[in-house]
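Take this structure, written in structure tokens, and hold onto it; I'll ask about it next.
All protein chains but one are shown in place.
== chain A ==
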């Protein structure tokens, strides 16, 4: 993956804005930010530790070509997707999507921070869902609860047992799926082919090596 990082860095030389515009989802909107700060003022997270750079500052860093600082930043991973900024932006910049776009791009080129919880959730969900074309709730929950060890997992599971029981009673959670593949879609091969094609097209479009 770090090959990819070097490859992209070489391709765009010093023009990080162009790199983001072409490589990150909705990156072409970054240039439209007018630095009013309404996004930062609207963010419900209050930028607690980890959120080093509010969105408009992140955009300014992209324009200023601060490649390492942006890609290694935790900021875009902290977005909770409430869409407040997107709704309020006077320039109609899709800030939430850009946040995810930058995060996704950082991951693609191997620059995502280690042990990033948001990344872990996304990764686990993706693997879980694409495997069978259906989400296996039990296995997804298990892998999230137990990511920091058995004791921690048991504690989390105990805390959430009421919710879990409720889901079981309502038929939304099948405990039996803890073993085996669980429910799946009819044409798994088709799904996999589709995803492979999509990846191929994206790489083509973004000029990335397969």
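Everything below uses one rule, namely that contacts are C-beta pairs under 8 Å (C-beta built on N, C-alpha and C of every residue); 3 or more make two chains touch, one makes a residue touch a chain; residues count from 1.
Operating definition for what follows: contacts and distances are computed from a predicted model.
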Listed names "Fe-S cluster assembly protein SufD", "Malonate decarboxylase acyl carrier protein", "ABC transporter permease" or "FAD-dependent oxidoreductase", matching UniProt entry of the absent chain: "FAD-dependent oxidoreductase"
Which residue of A:56, A:73, A:116 or A:141 touches the chain not shown here: A:56
Residue among A:13, A:91 or A:155 that touches the chain left out of view: A:91
Chain A residues that touch the omitted chain in the full complex: 17, 31-32, 34-35, 56-57, 60-61, 63-64, 66, 91
